[in-house]
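Right, I'll just put the structure down here and ask away after.
The complex is shown incomplete by one protein chain, all other protein chains being positioned as in the whole.
Chain naming follows the written order as A, B and C, and within any one chain the residues start at number 1.
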Amino acid sequence: MDLDNLYQDIILDHAKRRLNSGLREPFEAEVHHVNPTCGDEVTLRLHLDGAGDDASIADISYDNQGCSISSASASVMTELLIGKTVAEARPVHDAFLEMMRGKGRVEPDEDVLEDGIAFAGAAKLTARIKCALLSWMAYQDALIQAQEAQHG
Amino acid sequence: MDLDNLYQDIILDHAKRRLNSGLREPFEAEVHHVNPTCGDEVTLRLHLDGAGDDASIADISYDNQGCSISSASASVMTELLIGKTVAEARPVHDAFLEMMRGKGRVEPDEDVLEDGIAFAGAAKLTARIKCALLSWMAYQDALIQAQEAQHG
Amino acid sequence: MDGLLPELEVVRKDFPILERTLANGRALVYLDSANTSQKPQCVIDAMVDHLEHHNANIARAMHQLGAEATEAFEAGRDKVAAFLGAPSRDEVIFTKNASEALNLVANTLAWKGRRQLGEGDEVVITEMEHHSNIVPWQLLTERTGATLRWFGLTDGGELDLSNVDELLTERTKVVAFTWVSNMLGTINPVAELTRRAHEVGAIVVVDASQAAPQLRIDLAAMAPEERPDVVVFTGHKVVGPTGIGVLWGSSELLGELPPFLGGGEMIETVTMARSTYAPIPHKFEAGTPPIAEAVGLGAAVDYLSHLGLDAIRDHEHAITAYALDGLATVPGLRVLGPLDAERRGGAISFEIDGVHPHDVAQVLDSRGVAVRAGHHCAKPAHARYGVQSSTRMSSYLYTTPGEIDALVEALEYTRSYFKLG
Partner (left out) sequence: MDGLLPELEVVRKDFPILERTLANGRALVYLDSANTSQKPQCVIDAMVDHLEHHNANIARAMHQLGAEATEAFEAGRDKVAAFLGAPSRDEVIFTKNASEALNLVANTLAWKGRRQLGEGDEVVITEMEHHSNIVPWQLLTERTGATLRWFGLTDGGELDLSNVDELLTERTKVVAFTWVSNMLGTINPVAELTRRAHEVGAIVVVDASQAAPQLRIDLAAMAPEERPDVVVFTGHKVVGPTGIGVLWGSSELLGELPPFLGGGEMIETVTMARSTYAPIPHKFEAGTPPIAEAVGLGAAVDYLSHLGLDAIRDHEHAITAYALDGLATVPGLRVLGPLDAERRGGAISFEIDGVHPHDVAQVLDSRGVAVRAGHHCAKPAHARYGVQSSTRMSSYLYTTPGEIDALVEALEYTRSYFKLG
């Protein structure tokens, strides 16, 4: 594959800027995810405002060690999701997963994914899919834990 | 290989007659050997007269379940070894093992092995070598045990 | 003859070894498929193509060859999952053979975890098991202080279920049995036995080594209470390569079992002091897996699906019925196991009065007919019927009625060679 198709400017830019990185308070859930293949890691905190589907994602903060794809993906994700309600975030999350697991055959919807469509190139590379998904899986896990904590 | 080369008359004859079969008293050692591949078994008793290399092999009695090769081999062995001293039996035993493990490439010495040379055909068949060796290995084991018992 | 695979002669052309001639120019009559099956060209070619063009280690390799190898390996898993109708492809674990798959379960049940066995617990097996489904449970029960019990067999070669209520109790933690016997040919009532075992809370481990080659398995279609928790089979009996076996296990059970082998690929993270483990299937696949073998096995199950498991079953059934008829004409021959082709698989073990199985097999071999002689790794089942060993013919999808005729004729020759009757 063409390198520039993978390392699109959006990705290189996000990888450098790492929007919303650093761990912040307050948070309801903190999770730690590892990519077993390469050892890349992310610690992610989620702060919700409210409960249930209407809760708003007040903050997602993170600290990661990873390649440009995984760093950029965390950056893009936080930019996309912070400020949305849990319900509003869901279709974005689903669309990202669908694109990444589609082996390059899923045409991403820019209206939903915005900068996230830059990862369409990574979706074609088996070995990089996990990089791009790492922080998204961490968010999903954190969401479940935060909501469980609220119910408990 | 030619069947008649394997199933020589000597073998079919010994397999039918099973010389010296049946378990007898007295004995100094009794061993039980199994061919793990097919489940064939032999129980063998050894009775020595005297001690050390000069001891004479007064009796070898056995009870076996096995194919014609393994039955004939027990019969031939007992016929060859009974009455010899332990020292006299050794070269016969060695020659038989050498022939069987020689993959058909060892020319057996009829003066030493007598009827035992009939197993030269079986030595060419990987799967039948263990059949022919079963009672000979049992004798060897019994000899060690009998001599240990004498020393103890 | 009804029921044979359509175009059998064309199918046989897929198997290069069937053209072999043996000593004295004899054609090969291969009737030892329950021992191992022959391989079609497409399986061999898939492995060669992998080794010549795509070989790399998997998962961890980031380069193009690595991606190709990983995709080929995981496609093997997808194909096996489809072959079994597995509820989830992640429930398919590659082992080295069926024996390792059974040991994986038995070994991990000894270690700390929700399912750990101990004194007072019972494991129930049957008298018709292959040694690979006996010895692991002996080791487990000896090592944990649990007790091993077993179903006996009827004179007709079936499981004796008359004492099922006495055998399956709240102490029963595992029930392990074969779907199809490799010695008697018996097909066991998997659904019924699984339901009974589940009623007492036991996990059910089914050895499908002889079933997978010839019965259609559809796990997802089974009622959950009748679906075993573990089903294993082995690559080399389903026209696949050696060096690979399959353990399917429910996510629930596999999630509860502690790790078996530790090492590369089964971890999440490792420090010197402690490690955490990857989710299934990787948790149970330590080290470099059988990559080329998974490619070959994928091609193998595709080949079987392409012929159709129902068509294969019909073929086996027709050949088995024909063989039972043929064997019945040989004087002094006694079949061990069910005599009704409907109720059995394609392995037929028998005795002939006055000739030891080794000698039978030897004479058959001189005529090019390859069968197995011995205890077929089922000593207890032989002991049950008072025999030390037997001769076994076993057919497969490439077997012809003419090969059965050759067997029967060679058996007659055996009798005359040893001057019987």
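Note that a residue touches a chain if its C-beta (ideal position, glycine included) is under 8 Å from a C-beta of that chain, and two chains touch if they have at least 3 such contacts.
Bear in mind that the values here come from a model prediction, so they are computed numbers and not experimental data.
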| item | value |
| --- | --- |
| Among shown chains, those touching the left-out chain | A, B, C |
| Candidate in contact with the missing chain, chosen from C:154, C:288 or C:416 | C:288 |
| Contact residue for the chain not shown (choose from C:280, C:348, C:371 or C:408) | C:371 |
| Residue in contact with the excluded chain [from C:1, C:51 or C:221] | C:51 |
| Those residues of chain A which, in the complete complex, touch the missing chain | 1-3, 6-7, 12, 37-41, 65-70, 125, 128, 131 |
| On chain C, residues whose C-beta touches the chain left out of the figure | 16-17, 20, 22-23, 28, 30, 32, 35-36, 38-39, 43-44, 47-48, 51-57, 60-66, 95-100, 102-103, 106-107, 111-112, 127, 130-136, 138-139, 143, 148, 150, 234, 236, 241-245, 259-267, 269-275, 286-293, 358, 361-362, 364-365, 369-374, 376-377, 379-380, 383 |
| Sites on chain B contacted by the missing partner chain, in the whole complex | 34, 36-39, 125-128 |
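The rule is short, and it goes like this: only the chains that are shown with their structure count from here on.
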| item | value |
| --- | --- |
| Top chain pair, ranked by how many C-beta pairs fall in contact | B-C |
| Interchain centroid distance [CA atoms averaged], chain A/chain C, Å | 44 |
| Centre-of-Cα separation between chain C and chain B, whole angstrom | 38 |
| Approximate Å spacing (C-alpha centroids) for the pair chain A, chain B | 76 |
| Touching two or more other chains - residue numbers and ranges from chain C | none |
